[in-house]
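For this depiction, one protein chain was excluded, whereas all remaining protein chains were kept in their positions.
Order of writing sets the chain letters: A, B and C. Residues in each chain are counted from 1.
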């Protein structure tokens, strides 16, 4: 354990220095405290908290989740306490966790994104903002911000203008060409991009002839989507010069290495936290051993080090 | 077995009448004869043969396939004997198989699609053409035909003009909004759409630091993609009035029912043929039992019968 | 918080009925921290399919070292568990959630249906330990004798009297647990602790509402994490919005829930 400290695992996401590249993904790690029985939180690179909206949201009716082959669908409906209670209640308790906290935000209009960011500006303990642009734009008939370059870039610009901390834009994989969106948000001032959010999926119970989740469609996550995530991380890394954070089906340090080889500077672990709550800390331990065994100067040597045929 | 005959499993894809909705997917069933030791081919609804191009193609170098969580990636590179040898060699041997044969075609220009269709026109034993539009359009810098509505519709129109049999257009899932493409090809004259082709994915071996398939990226198939396929079939069924053929992670008759409830008139079984070569015939048997047990007049009663919350 | 992720050894596997099994697992940490009504999340395979853990009530603990889960094979996860071997290890998270809050010195009634009987055995045992003077009234229901009798036997072994009901009348009363309840006279102070299928819990809740008895129910929902992180396991509550079965429950005061729950 003491050994772990010696391996250089540090990476930078813009001005944000992380002691290692392993974060936990929004919506899969609660407000971090839930994992205290299992994880030394301060050993993680960062934690990303559940998506926050301007007003509290009750979320979707049950059932909200269902297992699929090597994955799960969720339609939580972005249940959250709203930005104000987040600041007064959740951030306060998060303060004593000695790990950078990234706040994931969402809205249904550009103004809403802007307003949340304003309220978060200057709040102690927030190391960065991650902007979930997979949400529907109510003014544009519900088309997701993340699927249209102009809308993605408008959201990014608004958040970037109000934010006092690094802004990470979290991309939707449900697009024809993710590199176009990535370039748009880079140009609009994003300090980093994270990808992927969930693929849109559906499950049906043939016996009852009903959808297995009340919202009919939901977000697919877990090992099933890893190949898609890895491909998109690889493609985006080729076209942007800001850091890329890889997400999707990551569980072990080997998975982390694959994403970093594809070009990711850091990663987030999502669904795997449910299966193995210690997954994030174990990935950090695994990376430390890897760096030492391979006698690397730093884990950063792995970033984009994929050898093409 | 004799009982099976009584259940009404027949469905129509345009003018094409199928004795049941279970087909095998292109590229996963060889030229059908490979499965004779395991399957009574004449019990299937139809078989779709491997994609055929104008000229023979050697395909991609090895490795071409790799297993992923609940799925596999392939980059066969569309290895095939070319349309002329297909007609003289493969179709001849396919003639004695008493099952409708659909020919999957692909090209890298609209002219190529048109020319293949011309050569196939009038060839005995061809019940329909399935147009793979996930291929790169060489003239447009390699953007896949299936990701741009205008290109998708131009291919459809060209094939429709030359074809003497029903034309099914096979949609790519790697798009922001598959309903737009579906509507475009319907308008261009497609007699049906089939979906989904593979999701684009990637796999990396962290030990060698190399991609696990020589082509770097490949197509993801199998149970992992079923939720995405089901969602797209559901969405497309809402917006087109031509029949929809569901594909993606289907193995059992329960999977078939799920796709039909979502709106599919028929389905194709792909990767599951590798795991269980009898999957297609077993699905037909399962559907026959289902129709009888549920006392349905016809399996067609299931199409689109999803009950929304 | 006393929660643990453990590789627990399976020390015993018993097949109680055609598709009902009981596993005894070795984990001093979980066994000594567990409270009646709490549950564990169990990994049923080392593979990624099925991916998620499965929740099971803690059915009994013994010697502060062992705990048991009782389950019915209903799908792939439980089928995998049924095929485990003694000596193998299972990855278990727990104990999770909030258990039953009972006044051990008051009159108590335990009402269980099917596998919902599991946590009530733990609760009944604890009641007997904490209060020697008064025994809880136990009402158990299931589909038939084969399923119910091994569970009834466990309570009888503790010296508890069991009122049984089965759907087919093969053991105890022919009918539902509420049919049994109607024929028992309860003191006004009696507190009900209920676990079973939702329609049964709903019926018992309305029975209690009428008689003005306190009533706690243990809710089953789909769960991905079991620890308040995924927000998947919701139940609608009276005051509006949702509670989370894993972290606010699984045991709730029935009055706080918004019935009828589907």
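To be clear about the criterion, a residue touches a chain if its C-beta (ideal position, glycine included) is under 8 Å from a C-beta of that chain, and two chains touch if they have at least 3 such contacts.
None of these values were measured; they are calculated from a predicted model.
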{"item": "Displayed chains contacting the withheld chain", "value": "A, B, C"}
{"item": "Residue among B:82, B:125, B:277 or B:304 that touches the chain left out of view", "value": "B:277"}
{"item": "Contacting the left-out chain in the complete assembly, out of C:37, C:50, C:97 or C:116", "value": "C:50"}
{"item": "Option touching the unshown chain, where B:20, B:53, B:74 or B:197 are the choices", "value": "B:74"}
{"item": "Chain C residues that touch the omitted chain in the full complex", "value": "45, 47-50, 76"}
{"item": "On chain A, residues whose C-beta touches the chain left out of the figure", "value": "69-70, 223"}
{"item": "Chain B, residues in touch with the chain not shown (by the definition above)", "value": "27-30, 34-38, 50, 58-59, 61-67, 69-72, 74, 76, 79, 222-223, 271, 273-278"}
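Going forward, only the chains that are shown with their structure count from here on.
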{"item": "Most central chain, judged by mean C-alpha position against the global CA mean", "value": "A"}
{"item": "Most remote chain, CA-based centroid, reference being chain C", "value": "B"}
{"item": "CA centroid of chain B to CA centroid of chain C, Å", "value": "47"}
{"item": "Distance from the mean Cα position of chain C to that of chain A, given in whole angstrom", "value": "36"}
{"item": "Chain C, residues touching no fewer than two other chains", "value": "48-49"}
{"item": "Chain B: positions in contact with at least two other chains", "value": "69-70, 223"}
